[in-house]
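Only a single protein chain was left out; the remaining protein chains are all shown in position.
Per-chain numbering from 1; labels A and B assigned in written order.
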Amino acid sequence: MKINWFYFSSPPRFYALAGRLSPLFFALALLLATLGLYLGFFVAPTDFQQGEGYRIIFVHVPVSWMSMFIYLVIAFWSAMALVMKTRISMVMAQALVPTGALFTFLSLWTGALWGKPMWGAWWVWDARLTSELILLFLYLALMALRAAIDDERRADRACALFALVGVVNVPVIYFSVKWWNTLHQGASVSLTRAPSMASTMLAGMLVMALAAWAYTIATSLKRARTLLLEREGDSEWARRQLAGDAR
Amino acid sequence: MDLALVLFKRECALVLRKPGDALSAVFFFVLCTTLFALSINPEPQLLRALGPGALWVCALLASLMVVGELFESDWRDGTLEQLLLSPLPLPATVATKALARWLGSALPLVLVSPLLGLQFELSGSALLLLPFTLALGTLALVFVGSIGAALTLGLRSGSMLLSLLLLPLYIPVLIFGALAVAGAQNGSGFEAELSILAALCLLSVFFAPFASAACLELACE
Partner (left out) sequence: MFETLDLGCCKGRRTLFSGLGFSLAAGEVLHLSGSNGCGKTSLLRQIAGFAPLQSGQLRWQGQTVDARSLSWRARLAWCTHQPALKDELSVGENIRTSLRLAGVEADDEAIQAALAQWQVAAQWPLAARLLSQGQRRRLALATLSLLSRPLWLLDEPFNALDDAACRQLWQAIHQHAAAGGRVLFTHHAAVAGVRVLALEDFA
């Protein structure tokens, strides 16, 4: 049997699929987040060094993972858009950017909230924190670039090219910040390497990570649907869809 | 190769006919470093500690200015379209223009940098190393910057956007350039940083023209 990889690259099919999947993933995200937060806040034992304050890692670590992963996904869809020239790839890349920026911002915010009681400062020039901040700049640059270009095709391709240039640079940036950091501060404070992590802690974190995944998928599909309608507003299927929504 | 030489000569002629444009980046660099020195307490200890970083940040901002106008005039007067129709491959065109621009605008900046280093009371070895790191660094910055210049060609608020796009990408060069000078300053060695800076420079000189060429094609649509 031959699999048609491009079956869902047709906008109406994708639109229908996304419409069916996105509520499912929203429900899943809600369920997992409730479970994860319950595990994290009530089941996981109190840390003997950091007390109750450490519990913010159940939010902080999953959103940080997600913020970096989303950038990779954007780069993947951008490459697909440039090589295969499928419109859905570009819509997906565009739809993921705000979620990525949101997670990056949350990661910085929760990091600051955690840092204040742990290190006594809202902000430390730690390699990971700094890289996360630069990642936020990259997300903002992507959004600004799209906003500045009127022509949709040029905006798509310019953002795709910039996302790829960025993804090549992210490891270099991380490496250089780490180099700079170790020279200036000696060994940096480790954020995630807790001495011995209780299995409930790990479980809570993993469940929260899955919740972040589900949330990302749900929002990006939802956003992609809207973007598709906006872009293909005058095509037959989009008109039918809009008429159906109005009814 | 012949064609690249023709283009290179024209770019150099343009710089020489209007030296003021090319040198404005140097004036900016000089002013900016002076302001930096004025804004802090002129204690030798403090100046020496801040010097390498301050000089590098100013050089980085100056090269942002260098890059801003890289394709703008060619785009406005239709030369860019004619260059696209030239037998010279577009990445070679970009590399030639970036190199000429670097020679015209960034090299003078590199040459005056030891004088400005004196303002910050840098030690002898740091003063010697500063122009080398700046030469390698600004070359990398101009080539990476050509990508941003091509992306923002002809856009509203292009220069604001240019800095937003480029500053994150400039961070590695800034870090290793400033670290190398600081290393020479306090005698803790600079070879590793200098080699990494050279590697960054080579990589960007080699790869950036291909990315900028793709972005330029896009801007000409």
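Operating definition for what follows: a residue touches a chain if its C-beta (ideal position, glycine included) is under 8 Å from a C-beta of that chain, and two chains touch if they have at least 3 such contacts.
Predicted, not measured: the structure shown is a model, and the values here were computed from it.
S.K.: Looking at the whole complex, which of B:V30, B:L47, B:A62 or B:L83 touches the chain that is not displayed?
M.R.: B:L83
S.K.: Could I get the residues of subunit A that touch the absent chain, sorted low to high?
M.R.: 152, 233-234
S.K.: For review purposes, identify every residue of subunit B that touches the missing chain, sorted by number.
M.R.: 3, 6-7, 9-10, 13-14, 17-18, 73, 76-79, 81-89, 217, 220-221
Please note the rule applied: only the chains that are shown with their structure count from here on.
S.K.: Could you tell me the distance, in whole angstrom, between the mean C-alpha positions of subunit A and subunit B?
M.R.: 33
S.K.: Which stretch or stretches of subunit B touch subunit A in the complex?
M.R.: 147, 151-152, 155-158, 161, 164-165, 167-169, 171-172, 175-176, 179, 196, 200, 211, 214-215, 218-219, 221
S.K.: Hey, which residues of subunit A end up touching subunit B in the complex?
M.R.: For subunit A paired with subunit B, touching residues are 134, 137-138, 140-141, 144-145, 148-149, 151, 153-154, 157-158, 161-162, 164-166, 169, 172-173, 175-177, 179-180, 183.
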